[in-house]
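Below is a structure I'd like to ask you about.
With one protein chain held back, the other chains of the complex are shown just where they sit.
Chain naming follows the written order as A, B and C, and within any one chain the residues start at number 1.
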Amino acid sequence: MTALTDVAPPRPPAATGVTRRRRRRMSTTARIAVVVVGLIVAVAVIGPFLVGDPNVGDTSRRLLAVGSPGHVFGTDGQGRDVLSRLVVGTRLSLLAGLVPVLFAAVLGTGLGMTAGLSGVWGHRTIMRTLDVFYAFPAVLLAIAIAAALGSGVSNSIIALAVILVPPVARVAETETRRLVDLDYMEAARASGASRGSIALRQVLPNVAPPVVVYCTALIGLSIVYAAGLSFLGLGVSPPTAEWGLMVSDHTQYIYSAPFLAAIPALAILIASVAFNVLGDGLRDLLDVRGEVRA
Amino acid sequence: MGARSNEILLEATGLTKTFGNGVRAVSDVSLSVRRGETLGVVGESGCGKSTTGKMLLGLLAPDEGEITFDGWPLAKMRRPELRALRARLQVVPQNPQTSLNPRLTVRASIEFNLRVHGVPRGERGERVLGLLDRVGLTAAQSERFPHELSGGQLQRVAIARALSTSPELVVCDEAVSALDKSVQAQVLNLLADLQRETGVAFLFISHDLAVVEHISDRVAVMYLGRVVELAPARQLWAEPQHPYTVALLSATPGRGQERIVLSGELPNPAAPPSGCGFRTRCPIAEDVCATDWPALADAAPGHTAACVHVGRPDHAVAQMLPPPTVPPRAAPADTADPAPSVPG
Amino acid sequence: MSELASGTGTMVTPRAERPEAGPGGAAATPAEMAPLEVTDLRTTFVSRTRRTEVVRGVSFTLRRGETMMLLGESGSGKSVTARSIMRLYGSSAEIGGQVKLGGRDLLDLPEAELRSVRGGQVALIPQDPTGALDPLRRIGSQLTEVLRVHGIEHTRRAARARAEELLRTVGIPDPARVATSFPHELSGGMRQRAVIALAVSCDPQVLIADEPTTALDVTVQAQILELLADLQHRLGTAVLMVTHDVGVAGDFGGRIGVMYAGKLVEEGPAADVLSAPRHPYTKGLLESLPTPEVERGRLRSIVGSPPGVGEFPDGCVFAPRCPQAVASCHESDPPLLRIAPGRGAACPVANPPRPVDSAEPGRAA
Partner (left out) sequence: MLGYIGKRLAMAIPILLGVSLVIFITIKIIPGDPIASLLGPTGTPESRAALESRMGLDRPLPVQYVAWLSHTVVGDFGTSIARRTDVAPMVLDALGNTLILTAAAAVLAIVLGVGIGVLTALRRNSLAARLGNAFALFSISVPQYSVGLLLIIYLAAGAGLFPVSGMYNPSSGGGVVDLFNHLILPAATAALVPAGIIARMFRSAVLDVMSQDFIEALHSRGLSRRRVMAHAFHNTVPSLLTVAGLQIGNLLGGVVFVEAVFAWPGIGLLVYQSITQRDLPVIQAGVLVSAFAFVMLNLLVDALHGLVDPRVRT
């Protein structure tokens, strides 16, 4: 264990002199993630125009292997081209993961900041209400809500948004609480500015970076969950092309064509990892402290 | 000199504040600040000086008591009136590292104040540069973020922000405590210059007695949520009346006099002792001290102290210590080697 | 309630009674004279991307029972100097020079021997008593651990008894209760006393106190300073105290080393240095202290601010802020020159060399 003194406080002496923060940069891994996320978004936007109709299948050519002529990723049980389905499915899979996070980011930030800036009772009311949603195992709650609302991509988005709001709100609330007693907030209140103005111009610039970092990583999680709901039959319905549904579709053939199920799974994994790495990169870039994953 | 006069600008009477955890942070504090003067408030941590400052700024509502600013009662004012009044009453906070929003540039921090007080967008830029110039900063520094500035520069920005609305009173809450001494002197000079030029009054809250003595016209000493002594600065140092003040002054390092070391520590503010809160540490406490916290009594014109001994002919404070006669930092020569004088 | 009010709770300590073993104090054999000898100490922080030199050639000697104050503003390297002596930075810093304690160079000591020196012969009192204690362990258990590690006590029971005794020694009125308390249950002053008890538990020869009272209130600060002086007197410990407070430095006495930008710029007996400073920085620092004698707004401040760590200029580091600087100051970095018996200053402009002084070469050549 030579490592110990290495981690003994590497304490650069406190300097109240000019502390010029080093220009923060993203790591190479994070840059790769930026490229991957860019590619995924590009595929989602223009992909459907580049490949054939994902729903046209030729049953005589079913379960073709990966690398077959004309079907790079093979075909599925109904003879449909897997690559086409994967590319076209990108849009829906991405949206199903992205939209709940956007929704949760806005609502969660609003709730968290409101709770953080209001008095004891306002704070307690909001946070205790969120605690109720926190008390459910997240995935199960999403499944229950989706089941109650019935299948369909919009219902799956609502279900995921509901479970993502409380953690985002907690991140925003923690950051807001950290700020309220700081000197500059006191100066802002003493300036006579309205609450809204303080929230918007003094608090939000500080709350936004950790929320953005957190939500970027959440997108990865949300993509996995959204595909999972489809996998359980609670998301989009067949024959729509979507990654989770493809996994569940291809499961029937795991013995005859084992790679088939791995292809959409890999797509989900890559997208999720990319957003997670991007989140880490943004954390370094925006100088947000610590792990923010709930 | 500015408009230093006897006109009272801010007056607080009987301020009391108890927090939710039962800590009575401030009890029955009455203070007044005159136009253009500097009122120093000293005390150790937990004495209620910062809570008092927050109440005077209108950031914290007192449980009891009243605050009037230029004759206006703070508690009864409506929001638009209060906002207009806030322009006249500003704050310079303590910690240079947190007195400015880390995500805003220097310019944006000051413009926030200007915007609140209705300075049109077009004029703000010029006003910011003028203010920065006045506190000794350059236009180039207006686009910097707080982490790019030194502690002294940050406090200069905080002062510029406070001055942006041409206030009549600025509450300086430990505004120079975190600065290095060589930089602290610059900021103290700046505050004095600004007071001379604009006639602004300061409420100067600090635990640093030397700084308070230097900058204040009058000084209030607080202990356990109360003002225990209030006097013109010179007089307080020359003839302290409250035993706590005597001990506090003597404990200040570097004054070259004998030191009175108080035993024990501050009592728990949630469960203060009966009677005078200082009696458990007071070297001259008597039985009567356990019954009531004494009211502020006149010791001399403009000099009051809350101690039963005040005004008695045999005031025991006089026996605690001879008044400090040795000038500060003129070291006694007998302990040192004879230093040969070297030209230069 | 008359017992409470009887007023026995004060002690007045005449300052002259303090041990101030300055130069020319008690005569002693050379071995006893210098328990700690620091020569050309250099500390450089290394990270993967850069090297930052923070202490740049500091030399001083601390005799038995003597006090040495390192006075400086933030970023002057005073704390780093103190910690480098104990090699507390591990591999995150490179430390050059010599730190001789009882004839051994601490910088060359193997890990295991260094451990027995740390806490045994050299002990540290850090600035923030809250941070210096393990928050999850009772005070007593933290004390007994140190006592047993250093082999002062071998049984749990004896260690416990000794821990309470130590707590009493540092002026804690109810040691039994404090020993079973967690750090957060104590006041700041009590915590600092507990930290001091930990530091003196193994009867060290050198006590390094890094701003031991900065986090405390004035009246509590006075108590702690009295306690340190008292312990020094009773135990004969040499004290190296780091402070930014000129007042504390002056009161505690002994010798003063004034640090600026990683170097000692002036050294000498405390009273001497503070009454007749010989380096422009020391002069400027003393003149910038607020006093009622100076009219408000007319403090003589030093222009600019201290250089940030790793941004030290070439030549004399103080030259950019110095009112007396001449052209040569910006080129060569002056060493600490001996200007009088026991006095040194690193400024040839303010103290032009005299032939008489060169008879006895300064220790900081």
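In the analysis below, a residue touches a chain if its C-beta (ideal position, glycine included) is under 8 Å from a C-beta of that chain, and two chains touch if they have at least 3 such contacts.
Owing to the predicted nature of the structure, the values given are computational and were not obtained by experimental measurement.
**Q** Give me the visible chains that the unshown chain touches, in label order.
**A** Touched by the chain not displayed, across the whole complex: A, C.
**Q** One chain is left out of this view; which of C:Asp40, C:Asp128 or C:Glu287 touches it in the full complex?
**A** That would be C:Asp128, which touches the missing chain.
**Q** So which of A:Gly89, A:Gly116, A:Gly192 or A:Gly220 would be touching the chain we can't see?
**A** A:Gly220
**Q** Touching the hidden chain in the complete assembly: which of A:Val41, A:Ala262 or A:Leu286 does that?
**A** In the full complex, the listed residue that touches the missing chain is A:Ala262.
**Q** Given the full complex, what residues of chain A touch the hidden partner chain?
**A** Interface with the chain not displayed, on the chain A side: 1, 3-5, 7-11, 128-129, 131-133, 135-141, 143-145, 147-150, 220-221, 224, 227-228, 231-234, 244, 247-248, 251, 254-255, 258, 261-262, 264-265, 268-269, 272-273, 275-277, 290-291, 293-294.
**Q** If you put the missing chain back, which residues of chain C would it touch?
**A** Its contact residues with the unshown chain are 83, 86, 88, 115-120, 123-124, 126, 128, 131-137, 145-146, 149-150, 182, 184-185, 195, 198-199, 202.
Going forward, only the chains that are shown with their structure count from here on.
**Q** Please give the pair of chains with the highest number of C-beta contact pairs.
**A** After counting contacts between each pair of chains, the winner is B-C.
**Q** What's the chain with its C-alpha centre farthest out from chain C?
**A** The chain farthest from chain C, judged by C-alpha centres, is A.
**Q** On a C-alpha centroid basis, what's the spacing between chain B and chain C, in Å?
**A** Going by mean C-alpha positions, chain B sits 30 Å from chain C.
**Q** So the centre of each chain is just the mean of its C-alpha atoms; given that, what is the distance between chain A and chain C in Å?
**A** 52
**Q** Please work out the Cα centroid separation of chain A and chain B, and write it as a whole number of Å.
**A** Computed value for the inter-centroid distance: 50 Å.
**Q** Residues of chain A that touch two or more other chains: which are they?
**A** 16-20
**Q** Residues touching two or more other chains, restricted to chain B: which are they?
**A** Each of 150-151, 180 in chain B touches at least two other chains.
**Q** Tell me, which parts of chain A touch chain B in their complex?
**A** 16-21, 120, 182-184, 186-193, 197, 201-202, 205-206, 209
**Q** Under the touch definition given earlier, write down the residues of chain B that touch chain A in their complex.
**A** Those residues of chain B that touch chain A are 20, 54, 57-59, 82-87, 89-104, 109, 112-113, 115-117, 147-151, 158, 161-162, 165, 171, 178-180.
**Q** If you look only at chain C, which of its residues touch chain B in the complex?
**A** Residues in contact with chain B: 1-2, 4-7, 9-16, 20, 22-24, 73-74, 187, 189-190, 217-223, 225-226, 244-251, 253, 269-272, 274-276, 278, 284-294, 296-303, 305-306, 308, 339-343, 349-352, 354.
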